[in-house]
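Here the complex is missing a single protein chain, while all its other protein chains stay put.
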Amino acid sequence: MRVNFTVNGRPQEADDVWEGESLLYVLRERMGLPGSKNACEQGECGSCTVRLDGVPVCACLVAAGQVEGRDVVTVEGLADYAKHRADAHPGDGCASGTCGTTIQQAQRWQAKSVKGTDSQTGEGDQLSAIQEAFIDAGAVQCGFCTPGLLVTADEMLERNPSPSDADIREALSGNLCRCTGYEKILDAVRLAAARQGRQEEAV
Amino acid sequence: MAKRTPAGTPTDVTQGSRTKGGIGESTLRPDGTLKVTGEFAYSSDMWHEDMLWGHTLRSTVAHAEIRSIDTAEALATPGVHAILTYDDLPTEVKRYGLEFQDTPVLAHGKVRHHGEPVAIVAADHPETARRAAAKIRVDYADLPVVTDEASATAEGAPLVHENRDDHHAGHVPHPNIVHRQPIVRGDAAEAAKRADVIVSGEYVFGMQDQAFLGPESGLAVPGEDGGVDLYVATQWLHSDLRQIAPVLGLPEDKVRMTLSGVGGAFGGREDLSMQIHACLLALRTGKPVKIVYNRFESFFGHVHRHPAKLWYEHGATKDGKLTHLKCRIVLDGGAYASASPAVVGNASSLSVGPYVVEDVDIEALALYTNNPPCGAMRGFGAVQACFAYEAQMDKLAAKLGLDPVEFRRLNAMEQGTLLPTGQRVDSPAPVAELLRRVKARPLPPEQQWLTAGEAADVRALPGGLSNTTHGEGVVRGVGYAVGIKNVGFSEGFDDYSTARVRMEVVGGEPVATVHTAMAEVGQGGVTVHAQIARTELGVAQVTIQPADTRVGSAGSTSASRQTYVTGGAVKNTCEHVRERVLEIGRAKFGTYHPAWATAELLLESGKVVTDGGEVLADLADVLEGESVDLELEWRHRPTQAFDLRTGQGNGHVQYSFAAHRAVVEVDTELGLVKVIELAVAQDVGKALNPLSVLGQIQGGTTQGLGVAVMEEIIVDPKTAKVRNPSFTDYLIPTILDTPTIPVDVLELADENAPYGLRGIGEAPTLSSTPAVLAAIRDATGLELNRTPVRPEHLTGT
Partner (left out) sequence: MDFLRPAGWEEALAAKAEHPTAVPIAGGTDVMVEINFDHRRPEYLMDLNRIGELREWAVGDEHVRLGASVPYTQIMEHLRTELPGLALASHTVGSPQIRNRGSVGGNLGAASPAGDAHPALLSAGAEVEVESVRGVRRIPVEEFYTGVKRNALAPDELIKAVHIKKASGPQQFSKVGTRNAMVIAVCAFGIALHPDSRTVKTGIGSAAPTPLRARVAEDFLNAALEEGGFWDNGKVITPSIAKQFADLVSGACNPIDDVRGTAKYRRHAVGIMARRTLGWTWEQYRSAGTTLEGAA
C-alpha cells in the first residue's frame, strides 16, 4: 500500500508498504531516517519515540497505515522543531499551559535537508537545548537510547519547564538506558531546564 | 559490479576546537553530536541499494536429533533468494568458537539448545524471509536434556558434545564439564581447627542477560574480488575475523570488517552472532545482505552471564580474623563453551574476594548442559563469587557480633597481600579505605515519600507508580559490599593492542590521526584516545578513524582492558611518533638553538617546547612537507597460566576495587523493593576522563542492581527452553528503579599501568548486587541466598 504523511515538516510518500509494517520500519528503511531506534519493537524501551501529531508515541507500535495524512517528528527534526517552537513562543516559558506546537504550526516548518555523508561529524549543527545538554552532561554512552530519550525529554520540558526530579523520572520511565545508570540523563534534563529558564529570564 | 558504499558507513570523527583537553579533563565525546542528532550509524542502520534481508530459523526445542530439513516449499516463495543449511556450508570448517571451535555455524544432525540456528534465509523483505523460514520443515526427534550438575554428571548422562578434542578435554573429570580449576594453598582443613566460628552457605546466582539496547545486526556486501565487506557491531573485530574467514573459505584479507555503531555490549558481543550468516548469504546471492535481530531473537543470539551455584565455608577467630575458605563454584556454561574456561579461571582465582585468607581449598568448574550458552558478561566470573563471599562476610560478622564493615576492614587485602594463587598484589589495594568512605557518607533522609500535607508520593515508594503502598509495611535496610576484579586478559594470554598514529599538517594546523581496531561500544574509548593524543603530541585537533581490520588487533572491549591496553598502545605509538617529530625538528632547526640537542623536549599546544617552557618551534613548521605515520603493538606485562592441580601462578596483571553501600526500602508484606541510594567508592588509579569514569561506575552499579531485584532469564528445568525472551518479562531497571548513585573516586596510581590508570568498567557491577542483597536482609531479617530476589522470596510464597 501507499502511505502519505509529513515527517519533520516535509511531505513524504512511501510505496509498496507491507500492511504489517510499523511506522518505525517505514522511517528507518524507507525514509532514510534511522535515528529512531529499533531496540525492542514491543513498546518496552522507548528508543523509537517520535511525536505523532505532537504526542510522544512508540513508532514501533504505530502501524504504517495509521499515519496516513498525519504529522511525525523524529530525532532528526528535533533541533529544528525546538527552534521553531522557540520562535513561535519567544520567552513565554509555556506558562500559559498552551505551549507546544499545534499541528498547523508544525506543518508550516521544514527540517533542513538530510546532510550528506561528508558532514558526518555533525560539526556546525544547531542543536536544541536538550541535545546540547545530553552531550555536556555525559548522558550519552552507546547512544542507542538517546534519540528516544531526547524526543521524550524535549516534550516533557515543553509541558513542564521546571520539573522536579520525580517529575523527570516519571516522564522518562518509559525509556530504558542500559549504559548510564540514568544519573547523567537526569543531570542533562536538569541542565536543559536550567538553561531554558535562564534564557527566558533574559528575554 | 560498481563500487557502492552503503549508507551509514562509518567515517572519521574529527574533534576540533570545541574540546581541547588532554588526559584528566572531562572532554566531551567526539561522537556525541552524531548521537544526539540521530545521524550516528549503528549496525542496524546500514542500508545498501539492492540489499536483501537475512533471517535465521532457530530450533524450537533444546536437544534433539534433526532427522530432516525440507526447504523446498520455502525456497519456492517469491522474493526468496537463498536458503542455506549445514549442507550448504562451503568449506570443511563448519564450526567456530572463542576458545574452542565447538559451535556449529548451522546445526548439524542435532541441536543442543533452544534457539540454535538451523537454517538461514535471504529475501527481498524481512516479512518475505520470515514467511519463508516458517515454511521450512524440520523434523526433530527429542533427546533427553541435561540442565544442571546432577543431570550432566549422572551415570549414563547424555553427552552434550561427544568426542571432545579441545585442550581441556584431557583434564576434566567428566565430558560434560568444560573446564575445572582447583586452587589449593596452605591447609584449609587444619586452619579450620583454629576457627572460633564457622559459617557456610549455598548460594544461587540467576542467569543475567547483557540486554544491550542495540540488537545484533550488520550488513555484508560481496566484493568484486570474491571477498566480502562486513559492517557489524562487535567487541573485537579481529577475533571475529579469525572465526569468520575459515568458514567462508577466504583469506583474512578478503574479509574486510568495519565496526558500525554499537548499541552497548557488556560482553554479549564477544561471541559471533549473525556475522558468518550474513557473509554466507551475501556470497551465495551476490547481493548485500542485512540481518537485524529483533528483541526476541536477541535473547537467543548471544550468550548470557553464567548462572551459578556456590558452596562456601569460612572460618574466623573471635577477634575477627578469617582462618580459611573452602568453596566450590559450579557455573552453567550451557550448550557451547564460549568463554567458559576463562570465566572458570576468574571465578576460582577471585573466589576469596579482596580479603586475606592464607588457607584455601577452592574449586570452580563450568558445565556443558542443554541450557542457553553462557559466556562473557561484565564482571566475568567475579560477579557470582562476590555475591557469595559478601553474604558470607555478613554472616561471619553477625556471628561474631562485629559490625559488618569493621569485620571486612579487619580482613581487607592491601598492597603486598598474597592471593590464593600465590601472586603478590603489587599495586595499591585500598579495600579498607573504600569501605570507610561509603560508610562515612551521611544516610539519605527517611520516608522521602511524605509530601507536604498531601498523599504519599508513590514514586518514592516500593511499587512505584503501581500504588501498592502509602508507607504500610515499608522497612528500611542498609547493606555493604566490596569486590575485586582482574583487569585485562589473564592466565598467560598474549594481551596486546595495536595503534596507528599519523601526524601531519592540515590547513596549516598540526593534526593527529589515531587509527585502532578498538570497538567503541559506548564506553568512551574514542574520547580517551583523542585525549591521549593531545597530551602526548600537543595538538588541538585529533581525528579518530573508524575501527576496522586494516589496522592490527586492539583486543576485545572487555575485561576492563581497553583504556589500559589500547589506550596504552595509543600512548606508546604517540611517544614514538613524538620522537620522530623531534628528530625531524632537530634536522630542520637543530642548528638554531642548542636546546634541540640538550633539553628534554615536549610537544605542547602546537609547539615544541623545552621542559623549562621555552618554545623552540611551531609543530606546523616542523611538520611542513613531512608526515609521521607509525603502527605499533603494545602489551601489558605477561601473565602465567594457573597450574591445573594447584591453581598457583601469576595469572593476573592488575586489579580493580569498588565498594558499595545500598540503602533500600522493602514493602515487607508484598515483597517489593525500592533502592533509595547506592553509594560507591572506587579506586580508578587515574581518571583519564572523570565524566566518563562516573558514567561507567553508575552504569555498572545499575546492572548490579538489576540482577539483585529483577533481571533473570528463566529456563524451564524440564525442557531447557527459555520462558521470557522479551522486554516484557525480562525486566531491566527503569529510571524510577534506579536510585541516586553518589560516587567517590580514588586515584591511587598503579605504577605499572599507563598514566597509573586502572581498568574500571567491571568492578562496580560486582559489589552492587551483594550490597543490595545485604540491605534487603537487613530490612527483612531473611537469609536470602539467591539473586535476583523475587517477591516470593520475601513473602514466603
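Read from first to last, the chains carry the letters A and B; within each, the first residue is number 1.
In this text, a residue touches a chain if its C-beta (ideal position, glycine included) is under 8 Å from a C-beta of that chain, and two chains touch if they have at least 3 such contacts.
This one's a predicted model, so the numbers in the text were calculated from it and none came from an experiment.
The chain not shown here is in contact, across the full complex, with A, B.
Residue-wise, the contact with the chain that is not shown comes from B:G671, picked out of B:P246, B:P430 or B:G671. The residue from B:I69, B:A152, B:I362 or B:L736 that touches the chain not shown here is B:L736. Of A:A14, A:L27, A:V62 or A:A129, it is A:V62 that touches the chain left out of the display. The missing chain lies against chain B, touching residues 130, 134, 294, 296, 455, 458-459, 462-470, 472-473, 669-672, 674, 709-710, 714, 723-724, 726, 728-729, 731, 733-737, 790-792, 795, 797.
Hidden from this view is one chain, which touches chain A at 1, 18-20, 22, 41-44, 46, 49, 55-58, 60-63, 65-66, 68, 152, 170-171, 173-175.
Operating definition for what follows: only the chains that are shown with their structure count from here on.
If each chain is reduced to the centroid of its CA atoms, chain A and chain B end up 30 Å from each other. Residue ranges of chain B in contact with chain A, taken from their complex: 5, 7-9, 11-14, 16, 26, 28-29, 31-42, 44-45, 47, 125, 127, 210-215, 261-266, 292, 294-295, 457, 459-460, 465, 521-524, 691-692, 694-695, 698-703, 726-728, 732, 734-736, 738, 740-741. Taken together, the chain A residues at the contact with chain B in this complex read 18, 20-21, 28-29, 32-42, 44-45, 47, 74-76, 78-79, 115, 117, 120-123, 125, 127, 131, 134-136, 138, 140-147, 150, 166, 168-170, 172-186.
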